[in-house]
Structure formats: C-alpha cells, structure tokens
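The complex is shown incomplete by one protein chain, all other protein chains being positioned as in the whole.
This part shows chain A:
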Amino acid sequence: MSKYTEDDLREELKTKEYEYGFYTDIESETFPIGLNEDIVRAISKKKEEPEWMTAWRLEAFRVWESMEEPDWANVNYTKPDFQAIAYYSAPKSIDPNKTLDDVDPDLLAMYKKLGISVDEQKKMNNIAMDIVVDSVSVATTFKKTLAEKGIIFMPISEAIQEHPELVKKYIGTVVPTKDNFYAALNSAVFSDGSFCYIPKGVKCPMELSTYFRINQAGTGQFERTLVIADEGSYVSYLEGCTAPSRDENQLHAAVVELIALDDAEIKYSTVQNWFPGNAEGKGGVYNFVTKRGLCEKNAKISWTQVETGSAVTWKYPSCVLKGDNSVGEFYSIAVTNNYQQADTGTKMIHLGKNTKSTIISKGISAGKSQNSYRGLVQVSSRAENARNFSQCDSLLMGNECGAHTFPYIEANNKSAMIEHEATTSKIGEDQIFYCNQRGIDTEKAIALIVNGFSKDVLNKLPMEFAVEAQKLLEISLEGSVG
C-alpha cells in the first residue's frame, strides 16, 4: 500500500519553482562593476541631473565610504562585495520621451507574465502604475488623469528635472544620507524610483502603484521613493516586487520617504516577493531597505507589508510622530520558508503630544528559516499622553525554524501608555487532521490556518492587493508543515 504521506507531499512540492523566476532577454545597458566617485558622477550624468543633485550624491558616497555595514540584526549571510556589483542597468530600448505604445514588446511580454499587463491595468483597475525594471522607470500610466487634480506621479528621475524645488526641499529630510549604511549607499547610487506629490486638500481618487523588478544579473537595485502628502490630502500607495531566480545573491537597497503634512494621510502597502533563494538556500535577494515616514500635526501614516520573498530581509518601516495628535500604524505579515531570514519590524518615535501608534506583526516561519520581529517604541519627554499598542504573533511550522521577538521600549514621559502583547503558536497535526476530516486537504488547510492567523493584517490591504497577498502566502508555504 502506498499512502500519500506528508513527506511525499513535501517532496513533491519542493520541485515547485518560484513562480516569477523567469528572465527576460532585453538588451540593456549596464555600467562597469564597482563603485567610486566616477561611477556616482556617471549615474548622475546619465540622468542629466542638476548640479545640486550630483553634489548630494557625492556627499552621500563619501559618508558611505566611512561607514560599516551593520551586523546587529538576527541574520547570517556573506556580506556582499560592493565592488562586484553593477550600479546601473537600464533596458536599452527606452526612449526618454516614451509613451506606453512605444514600450519594448519584450518588456510588455514580461509584464504579461507578471500578470500586470500595463494595458489591462490601465483599463480595468483604477490604479496608476509606475514600473521600475532593474533601475529605470519604464511606464507611468494615468499621468494625465492625475495631473488634472494637480497630483504629480512620475519617476523620481523626471521629478528631479521637472519639480526640482519639491525634490530638493524634501529628499533626505526623513531618511538623511548618513542615516545608515544602506541609506547612504542608496543616496549615492539610486537610479530611479517613484515620486508622488498630492496637493493641499486633494484626496487621490485612485490607488497609486509602483512595481519593481530586478532583471539583469549582477546588478543591484537601488530605487528611491518620495511621497509627499500636502496639508489635508490623502493617498493610498501600493508597491510590489519580484526578481528572477538566480544562483548568486542580488542586492536590493531601497529608500522610501513619506511626508504627511498637517491633517494629511498616507497609506503605504507593500507586497514583497523578491526571489527567496532555492530550497537549499542558494541565491535570493538581499533586501536591505530603509522606509520611514514623517507625520506633522494630526497626520496619519499606515504601513502595511506582506513580506514573503528575499533570502535576507532587513527592514523597519517607521513613523516619526512629530506633530501633535499624529497617528502611526504598522501592519505586517512576514513569511519565511526554507533558508530565508527576516529581521523586520518598525520604529514608532513619539515626539508630539497625544500621538498614537499601533503595531500588529504576524510572523510565519517554516522550513529552516529564521523570522525576527524587532520594534522600537520611543516616547520623548515632550510627548504628553502618547499611546502605543503592539501585538506580535508568531506561527511556527515544523521543528527546524525559529521565531524571535525583540521589542524595545523607551518611555521618557510618565504619561505614556504602552501595551505589548505577544504569542507564539504552532500549526498542529491536530488542526490539520480536523480540516482533513472535514474534506479539506492539507495544502488548503495550511492556507486556511495561515490566512486566519494573518487576517488582521490582510484586512488592512486594498482589495485587489489582499487577494494577491493571500495567494502569495499560499505559494510561499506550500508543503511546509512537518
């Protein structure tokens, strides 16, 4: 009798490949590997940047040179050789004055594979989209529709040309060049990313979306996103990421800065699905990202993230609650499987009076992976009546993975109220059998249990994204119960 056991299932699923692991052969222009001042200048020149921008980059580069790569995170990996990476790679056949119709057919085919045909996106969804492949922004849809409301949504390289006053005023104000090693590196070499400005009192009528993909081998991706919500405005912003399967590790070091002025609200949602490496832990993206938002008076910033990809993740989307009555939220699902390592969480810095923050973190670990939550809640002496609620839940599958929680609390004002709750649970064989007995097979049972566990966070995602995120959770965890 051959029974289809748990082990058979696991074995069979191991061969399932990373769904987005294709490579598109597009002619591209890649700079020589290595990093020095000349490369930084060359990137800036390539982008025809004004002098202030070149100077800003060079300053960042000099700071970076004097810095050391941080090693306090709960992750182990071979440090990248920063002189073995190409810092600029652009699909060659892109005309700077492109419209959607002129986009390389190979590129368009690639979007189709990704399930994000630009054409369809344009027609069917109320989502304006900027797509960054390797380092360059290739298509921004809905630009005109948005322009009628005074909303600016464009590649940051264009914004530097067309709206230098805004870029110059805000870039590096939330994440300074010398903030950390990767932020400094990004500031020196970023080649593109998205820029968004919502004018006073405007509610952005559609979701804005950026899609990132690394395609070229041996390149790093360093995109830079800057979102400014002027007084009383509102915007919901989505960000998705994939990369092809490769044996070597690829580096991704992005910076995202959000600025919510008085009474403004920014919702920033991410579904991160960079290549996690294969089942033996070979390859995969190093995702070292700095994301931070600044809230002025009565402003609100919500970060929602679903992290299923990358070999190593180092990421702490944070809120600086500068203005009185401002609100920061962080909702996160981080999934690790096989040999993935994630050290992720948030920082809530309470500076203003009556500031409030909420942290809901759901970590799911399977295989031989390690999943850490790291969070800081800091209340300054001036922040009267600050409130924080944190909840960190971990779900374990099998006996070889790890879940860790590192909460840091610094309260310097006696009126602060800080609550922290944490739980750890395991998907049990009893749960699986219960589902099986009701006619639900093991794979579906895991999906059901994981979705239930993640519900509080999935509910925070915009509708279209929530469906995609649910699917992604299922794919990431297939065959991982032991």
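The definition used in the following text is that a residue touches a chain if its C-beta (ideal position, glycine included) is under 8 Å from a C-beta of that chain, and two chains touch if they have at least 3 such contacts; residues count from 1.
In the analysis below, contacts and distances are computed from a predicted model.
Missing chain, UniProt protein name, picked from "Sulfate adenylyltransferase subunit CysD", "Fe-S cluster assembly ATPase SufC", "Amino acid ABC transporter permease" or "Multiple sugar transport system ATP-binding protein": "Fe-S cluster assembly ATPase SufC". When the omitted chain is restored, the residue from A:Glu59, A:Glu158 or A:Asp456 that touches it is A:Asp456.
Of the listed positions A:Thr54, A:Gln161, A:Asn436 or A:Gln470, the one in contact with the omitted chain in the full complex is A:Asn436. Considering the complete assembly, chain A touches the hidden chain via residues 1-6, 425, 428-431, 433-442, 444, 448-449, 451-456.
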